[in-house]
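Shown here: the complex without one of its protein chains, the others still in place.
Here is subunit A:
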């Protein structure tokens, strides 16, 4: 092999290796060849570059990282013969994405930690439905391929239809003789609707309307993240008024969803009074959103930049004041309900998510923060100030910490609503549009990311990343060792929505 004399010395950082590729979208997406991708995977073994998400667009595979913890950086590679080198050996958080890509496009990750199907249960109308050449379906479908469990364990399955008011998913537990969980495994895909495929072909407004219906508890987050991605692609930033109302709406949604998740965990924890109080406060917030904003769950309340909506901005400001009042007046009662002595006994030390596991599997949001991770995308979102984002509560990673952090964040929502309503936010810098964009939001349950490619004013390809996927894989670890009767409570303390995991 000859070495060109003028070749750059091999960069040592993973980010440097990505940037050596061919720039395809602004200065943030680079195409690597097979060798470049292999070097990247090798470098990621030692380089802590944070991984966000992995997807395909029919031709290429793309991996999104956060350079320096804040700048989106995408590495793209074209799979050769439908195969690419998997990231999961060096970024375990990539594993569920690899499995989804295998199901949707038939791209297989070499060296993957797990290559079993994730979304496709064999009931779709085609295999690899999003690839150029979808395949036929085998009938009858293959039975599920669960991990083997020890012979002396008892299997206990629940879902996908258990009478609960939540998206469908099946949780399979292997219990030892003492009723403790020896192994936990999800079977998901029941709620897969093909969101990414449906986004293709829509205009900006239609795409944002659909994004508002991806996960109802994070409707504003999904709408805003897609808007930011579209604005990034088209070089059209949101103005001050729009930037501010997105912050207000996001915080109102955070309060409503935190209250929902709190009531969902409080019931199985036996704290009926806390659950009831959360339900009443939440209903009062939703009622106000419906009356003032026109939609109880804030769907269709966010629009792409350029199309400012002064009526919506006024409504957001008015809702914000009302919601801040409601939260402040509810505060003492919520604190009293939390102090009920029986509750602490049920939730302390139960369902612990270790910080390292949270980091390895990419769990952020309330759950990640309750495990001591400093993960809050609001620091990257225009309109926020860093000093608004604190909570200062214990972070033991257990159910108690997740309850306490949500309660503390209800207080900070009220503070942010008051501060943001009266401030002139900094707006995003306008960059020249390159036809492709990345956008994010810190939803009530964690980071929401969108990537879009826009052609002639329409979405040509898109990727959606919701925190639920990482939460589902983290729960498989957290549930091990838990008592069977605590499982429902632990799962709900994550605020997991299968609608967000399946997409």
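Methods note: contacts are C-beta pairs under 8 Å (C-beta built on N, C-alpha and C of every residue); 3 or more make two chains touch, one makes a residue touch a chain; residues count from 1.
Just so we're on the same page, contacts and distances are computed from a predicted model.
S.K.: Can you match the unshown chain of the complex to its UniProt protein name from these: "NADH-quinone oxidoreductase subunit B", "Xanthine dehydrogenase family protein molybdopterin-binding subunit", "Sulfite reductase subunit A" or "ABC transporter permease"?
M.R.: "NADH-quinone oxidoreductase subunit B"
S.K.: Out of A:220, A:297 or A:319, which touches the unshown chain?
M.R.: A:297
S.K.: Can you say which of A:129, A:270, A:294 or A:396 touches the chain missing from this structure?
M.R.: Candidates A:129, A:270, A:294 or A:396; residue touching the omitted chain: A:129.
S.K.: Pick from A:189, A:268, A:397 or A:467: which residue touches the chain that isn't shown?
M.R.: Looking across A:189, A:268, A:397 or A:467, the contact with the absent chain belongs to A:189.
S.K.: Since one chain isn't shown, list which residues of subunit A touch it in the complete complex.
M.R.: 121, 123-126, 129, 134, 160-168, 189-194, 197-198, 209-210, 213-217, 219, 260, 263, 275-277, 279-280, 282-284, 286-287, 290, 296-297, 299, 497, 499, 502
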